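Note that one protein chain is taken out, while the other chains of the complex remain in position.
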Amino acid sequence: MVDSGIDTAVRRSADATYRPTAGPRHRPRQGLVNVLYLPALALLAMFTAYPLVNGVGLSFTDWDGYSPGHHLVGLENYQRLLSDGTFRTVFVNTLVYALGSTVLQQVLGLGLALALDRPMRGRALLRAIIYLPVLVSPVIMGTIYYLLLQYDNGALNDIVVALGGEQQAWLSTTTGSVAIIVAVNTIQFVGLSMIIYLAGLQSIPTMYYEAARLDGASGWSLFRRITVPLLQPAFATSIVLNLIGGMKLFDVIKVLTGGGPGYSTNSVSTFIGLTYFNAQSAGYAAAMGVALFAVIMIMTLVLNAALNKRRLEA
Amino acid sequence: MRRRLVLTAAISALTLALTGCTGGGTDSGGGKGGQVEFLTGTAVDSPLYGQYQDLVKKFEADHSGVKVNLVPSSTDHEGDLKVRLASGNIPDIWMTHGWSLLRYGKFLMPLQNEPWAKDLAPALKPAMLGQGGELYAMPVDTDIAGLLYNADVLAEAGVKPDDIKTWDDFNRAAAAIKAKGKTPIYAAGKDQWPTGLFVDWIAPGVFSEAELKSMKEGTFAEGSYTKVLDTVGAFREAGLFNKDYSSATTDNVARALAEGKTGFSFLMNFVATSAFEYKKDARIGFMPVPTANGGEPYLISGEKNALGINKDTKHPKEAKELLAFLAQPENLTKLAKASGSAPGLTSAQSDLGGLQSSYDTYVKSGAVPTVPYFDRVYMPNGAWDTMVKTTDGVVTKQSTVADSVAKVKTDFTKLYAQAK
Partner (left out) sequence: MLIGHRLFRLASVGFLLTFAVIQLVPFYVALTTALKPKSDLSSQWMPPTGRLYLDNFRIAIEQGGILRAIVNSLVVTSVATVLVCLIGALAAYPLARRGTWVNRVVMLLMLGSIMVPPLSVLVPLYSLMNQLGGVNTYWGIILILVTGQLPLSVFLYAAFIRTVPTALEEAARVDGAGTFRVFFRIVLPLLKPVTATVAILTGVFIWNDYQMSVYMLTTQDVRTIAPAIGSFFSQQSSNLGAAAAASLTAMAPILLAYLFLQRHFIKGMLAGAEK
């Protein structure tokens, strides 16, 4: 059994991230302190909120995206959205990209971090190599992977053929393409999760492990009872980052499949681009953007409420 | 603590200094002032861009005080352009990628009275001239295209280009190529737009004159459009397309043509230009497009690299002078050669490199009629994307021919009404 004192310490530090600090005990001088977020608010109001509100306005029109002038069409674009099977597909894809790469990156990232946490020769080099792709623009990384995966003259098919297999059109089925997009995004950004977990692991004082070992704990139970709880802040950071990255996935899809076959591997972002520029339906594209933003806002609200509840219970 | 404070202060100071100085720096060197901005729509290392650079340098030397700001294409010329048009930050000159009349006409300056306009290549007239004879762009080249083929692959399968007059002939030839283990038709599904070309290529031989006229007046000829997509559907059923259709790019097509992995491609001649970069001595040509009913095979022609001037430009004189300079026969000859196509004005010479013999056989002799791009003349503005996606649906079997035609019809009717 692990000593209950350690247990408490573990729990306390894990909760630290979520601890509300705005008790009535220490209120900084009211009003004045809020001034500090004005620069940020000003920027966001100008370069995010204003264009977004503008987009809401456009979503009620039939604008083609470049001509001067357009007509109001009321809620037509939103009605169309509800009955658009393609939009449903791309919405589901977006979730698959976000959740799929988030889960994979946590598993792989934590695995790599654990493997690289212990001292070994070449550790720094291995870390650098695994982190390397994070430093490259996704549009470039995606293009290189496209070259690797293409049917004729692709590096992967060269290997397959050399081993006596048959050339494969890797990016020609929907399921295969979605999986490859998730995999490429994961491989590129797994270094990020790895570094975050490495940092988390190194912040765990070794005395906890030593004390637990004295109590006879080992291997799996050490991992479960000390490592995992103490990594909570790292989990939070890494998961949030990966979710954002996955939801916004754009460049990789563009260069790997262009959204095909058909529309079947588009994300909401790439589909907005196609609707805007190719189909010349800017009004409809704006409605998609608004809908996506609304859904994400609601998800954030629910998540936040859940976290608040936790805080109250703690 | 104090050291940190100093550090913070230093960083803030650095920030201010940097923003301050960079702001000043760009103002003085900025791209606004007296510059003529020219969106070329070509890649920064392409021969055509290089030719533009050379000629612009000469132009600037002759016209002191005039500066031309050449902008290479990003991956998405059309997207760049639309953002610029939408926001009112319109470039002075831009490449109209086939749409000088229908899509960009309202933004462009009429140029029919320019000195070079009388030399407009006849093949360009149907698509580029408005009803009152307005012309909105100076065509650098004429995009004359047919079926691109690899002569070695055809020879190996015992097929002669001149024997292919109908789609039945074509399908037989394709089957022979397939029997040799080659891909009969290499198509680029990933790039979105090339799939729409199947309709542009096939439709002129299917639609009757009367139907074409009625299309122009807003009546959609459903039966003929169905025939076009049926032809494409038959290609798919016969397994004529490349296995990686939906993930292939035009660059893949170019390389497959160069390496002799495919017999045919329904693409423009710039693909052959790329193919020659892969393999200089590749035996690639283009041939007239077969017809459905034994009519006369034809070639497709249209505007490709054509340059229009913003009607509200602050530099109308300079912009017109630049176009007139580029339109001079010796200059246009160089530009058309760099783009690998025939020139857009009859005053210039054509040099199509590896494709010259096809050009001499079919175009120069005047033996083969040319037809305009079907969508640019007979479909309303905005229908192109629908054409691409519905044809793609047929090729990938994600939609039936009937569903695709129904979708085209709906959009045709809607867009035609909008354009009114």
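When the chains are written out, they are named A and B in that same order, and each has its own residue count from 1.
Please note the rule applied: a contact is a pair of C-beta atoms (placed from the backbone, for glycine too) under 8 Å apart; a residue touches a chain by one contact, two chains touch by 3 or more.
Keep in mind that this is a model prediction, so the values were computed, not measured.
Note on the undisplayed chain: of the listed residues A:Ile140, A:Met207 or A:Ala306, the one touching it is A:Ile140. Listed for subunit A, the residues touching the missing chain in the whole complex are 13, 16-22, 26-29, 32-37, 39-41, 43-44, 46-52, 54-55, 58, 65, 108, 111-112, 114-116, 120, 124, 126-141, 143-145, 147-148, 153-155, 158-159, 187, 191-192, 195-196, 198-200, 202-203, 230-231, 233-234, 236-237, 240-241, 244, 247-248, 250-251, 268-269, 272-273, 276, 282, 285-286, 288-290, 292-293, 296-297, 300-301, 304.
Interface residues of subunit B facing the missing partner chain: 1, 4-5, 8, 11-12, 14-15, 18-19, 22-23, 25-27, 29-32, 41-46, 50, 69, 71-77, 79-80, 83, 86-89, 97, 191, 193, 249-251, 255, 258-259, 270, 273-274, 277-280, 339.
Here is the rule we go by: only the chains that are shown with their structure count from here on.
Within the complex, the subunit B residues that touch subunit A are 76, 78-79, 81-83, 85-86, 106, 189-192, 242-248, 252, 255-256, 259, 261, 381-382, 385-386, 388-389, 392-393, 396, 398-399, 418. Interface residues of subunit A, counted against subunit B in their complex, comprise 62, 64-67, 149-153, 167, 169-172, 177, 256-264, 273-274, 276-280, 282.
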